[in-house]
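A single protein chain has been omitted from the complex, and every remaining protein chain is retained in its original position.
Chain nomenclature is as follows: A and B, assigned in order of appearance, with residue numbering initiated at 1 for each chain independently.
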Amino acid sequence: MTEKSEYLIELTGMRKAFPGVLATDNVDLKIRRGEVHALLGENGAGKSTLVKMIYGILKPDAGEIRFNGETVDIKNPAHARELGVAMVFQHFSLFDSLTVVENISLGMDQKSDMKTLATKITDVSERYGLPLDPHRHVYTLSVGERQRIEIIRCLLQEPKLLIMDEPTSVLTPQEVDKLFITLRRLGEEGLAILYISHKLDEIKALCDDATILRLGKKVGGVSVAEESTGSLAAMMMGEELKEFKQAAKVTVGDIRLEAKDLNMIASDPLGISLKNINLEVRAGEVVGIAGVAGNGQDELLTALNGEHRNNNPESIYIEGKASANLNPNQRRELGMASVPEKRLGHGAMPDMNLIDNAFLTAYDRLGFIKSGLIDYAKTRKFAKEVIRDFNVKTPRANVPAASLSGGNLQKFIIGREFKQKPSILVVSQPTWGVDAGAAQTIREAIREMASQGAAVLVISQDLDELMEISDRIGAICGGVLSKFYPIEEIIIEKMGLLMAGVELEDGVQNVA
Amino acid sequence: MDILIAAILTIITAATPLLFAALGELVTEKSGVLNLGVEGMMIMGAIIGFVAVHHTGSASVAIIASMVAGAFMASIFAILVLKFHARQVPTGLALTIFGLGLSALIGQSMIGVAYTGIPKIAIPGLASIPVIGNILFNQDGLVYLSILMVIVVYWFMNKTRAGLILRAVGDSHDAAHAMGYSVVKIRFMAILFGGAMAGVGGAYLSLAYSPLWVEGMTAGRGWIALALVVFASWKVGRVLLGAYLFGGITILQLHAQALGIGIPSQVMSMLPYLATILVLVFISRDKTKIKLNSPASLGKPFHESR
Partner (left out) sequence: MLPRLIKRQTPSASMVYLSPVLALLLTLVASIILFLMMGVSPAAALHAFFVEPISSVYGLSELTVKATPLILIGVALSLGFRAGVWNIGAEGQLILGGIFGGTTALFFYEKTGFYIIPLILITGIIGGMLWAGIVAFLKTRFNANEILTSLMLSYVAALLLNLLIHGPLKDPDGFNFPESRLFSDSALLPILYDGTRMHLGAIIALVAVGLGWILLSRTLLGYQIKVIGDAPAAGEHAGFSPSKIIWITLLISGGAAGLAGAIEVSGPIGQVLPNISPGYGFAAIIVAYVGRLHPLGVLFSALLLALSYLGGETAQIKLNLPVAVTGVFQGLLLFFLLASDVLIHYRLQFSKQAAV
């Protein structure tokens, strides 16, 4: 193999515009063979656009891609794979009802029979420490195992460049460590890795060089070893990282929401059953629950808000009243509001307009029914107030919920619940898939609710977010809830153990 | 003994049209599409097959014509659902209503026309085995074809790459699309196959079972075929079992009177429908099983998006 260039891949002057926004503007990027290269930037900085151009999903407006020193025009993903580029996406493309080997077979360009493929999978999985049984069905696998399928699928193509898009967002810290061992090993074998992330400590731990993007422009190309997390963050954010300011210590009041040995069999056969859940949330505090997706978060929310009930009323207390047998309406009457993770289809009806959507959970508390008939004038007024006060961007109130962007719909749903002035609030994944600006607004609104005296429970996969807004924090794993710890007494590593279902020994309150 | 042989022969003839239609619908549903128009496609296969045999005298031509008719009906459904993003449930209903009307229109001149029935093919040697030979190896070609199709569909779904892709599309059309498979094209083919199979199932009624044309002669068999797919938990082998079970219920109806059981004929005629309901209840009450076995994107609309 002749190597005409020091670099495996060189991008120069990459530019891509979408209507109304310049996603990447004159970006350069160079990766050597065997290097783990970080692509660093906040949400919306242009990282995804850039790698989609490398992988042939998007066509650049301008710029040059050189692979092994030769200029190439990457037409589509198949062409990219032919050149030796493989990519592990943030959201997996997997078929739940098929086996691992069937899934991998479907994603391979060159065909081989199932037996040979299964043997190859076992080989690769043993060589790189990615344990995976080729004959398991995907629906029986954990998120971490699912990611291994994608990685092995890529490795079987014997790529020269492996792109990984935010691979750790679905993993526990311990799983992350294992992944990093694999990635370093791959780098040592000469594979170039482009590692996309906005998590600075990961990049410090793993990467050699880093390219930093901000608002579509390259703002830095550095050697990671020579930088501190602070200086990397400064480049990424454009200013010195603000010291995390601890919110003024709130005076915590009475217990408003309490679960006592709450058990709930999952109604969905693929769901997670809740086991002996104990928690209490007091007036004025924000309690955070961390956890990797699919560990019972949805089940916990629907158990607390009454969508799913069991026949032991004593397992949930709302404002001191045994409530586990109450339906969502009755619990709302007691002052509880909730925001589910899934917006379209759970928090809102996609094809119905915002006025109808405003009515959904507010009609009882705000009295939208007058002598048996719906008072649409009043409902419309409320919908417009939500839109105005929570800065929801929409042309009118009578457009279907599905026509709003994710962030705007989330602001609408949050606004609908917050404006009812609940005394207890349960929110799941409040900022998932929401742009940075809206996410900040939502987090501030959540803290504001607590400081006004509401008891707030936030369930989130975003550990950074929970560390920022919670007063106490715990984690859920496999339907089991950990103990809760004051935020100032816990560090990320301990959270990792909790998320993996390991109970901390009492008294091992660490020094941060 | 003779009664028993006659009974088994009736089971086979009653089961064959159901077997064809249910196998076709199984493939369609495995690709993630619920086509409720089986009844309409069957009845069109029945009349077109009958017209074809009346004009050409050839059973083979008639069978091919019935497949084309079923596939044509299915293509209307496919275009509406895949290209025009119409919802699958009402579109399937429309297909049934349209098929029942159009077949009645076409069949106007066929009422009272006689046909001898498609010929039996005795397999040399095997057919002369006592008892079994006459039952198993002296059937018309469509019976053999229906059994052959069970094997072909089983092999296709479980042993071929195309079958794997089809199952993948039915499991998650978004993932399949992301991998570069053409969801629309694959579903189109699956729907057409389902139509052709329903068509030949219908033709079995007008060419072999009754052999004559009667308006609405499918009498709900298309719907029973849909229920059979659920009964079979989307497994090919169980479709065979289910179709023959239902064939068995049909013979109860035909032979009960011959045996001198004093039950009104209408009650006996209700049996297949009541059995369908019973079977549905029996299978569906286990939600977990249904959820794990049914194709995950069954009936859901697919929109290409990026």
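Definition applied: a residue touches a chain if its C-beta (ideal position, glycine included) is under 8 Å from a C-beta of that chain, and two chains touch if they have at least 3 such contacts.
Note that this is a predicted model, so its numbers are computed, not measured.
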Need the list of shown chains touched by the one chain that isn't shown. A, B
Using the document's definition of touch, tell me which of B:Ala94, B:Ile147 or B:Ala296 contacts the absent chain. B:Ala94
Touch criterion as defined above, residue of B:Ile64, B:Ala219 or B:Leu252 at the omitted chain: B:Ala219
The listed residue (B:Ala6, B:Val61, B:Leu102 or B:Leu212) that touches the chain absent from the view is B:Leu102
Which residue, A:Glu145, A:Glu307 or A:Glu385, contacts the hidden chain when the whole complex is considered? A:Glu307
Hidden partner sits against chain A at residues 305-307, 327-330, 332, 338, 340, 342, 344-352, 356, 359-361, 363, 369, 372-374, 395, 399-400, 403
Interface with the undisplayed chain - residues on chain B: 36, 76, 80, 84-87, 89-91, 93-95, 97-102, 104-105, 108, 215, 219-220, 223-224, 226-227, 230, 264, 266-267, 269-270, 273-274, 276-277, 280-281, 284-285, 287, 290, 303
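Everything below uses one rule, namely that only the chains that are shown with their structure count from here on.
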Taking each chain's centre as the mean of its CA atoms, chain A sits from chain B at a distance in Å of 46
Enumerate the contact residues on chain B facing chain A in the complex. 161, 164-165, 167-168, 171-172, 174-176, 178-181, 287-288, 291-292, 295-296
Using the touch definition up top, name the residues of chain A that touch chain B in the complex. 76-78, 92-98, 102, 105-107, 111, 139, 268-270
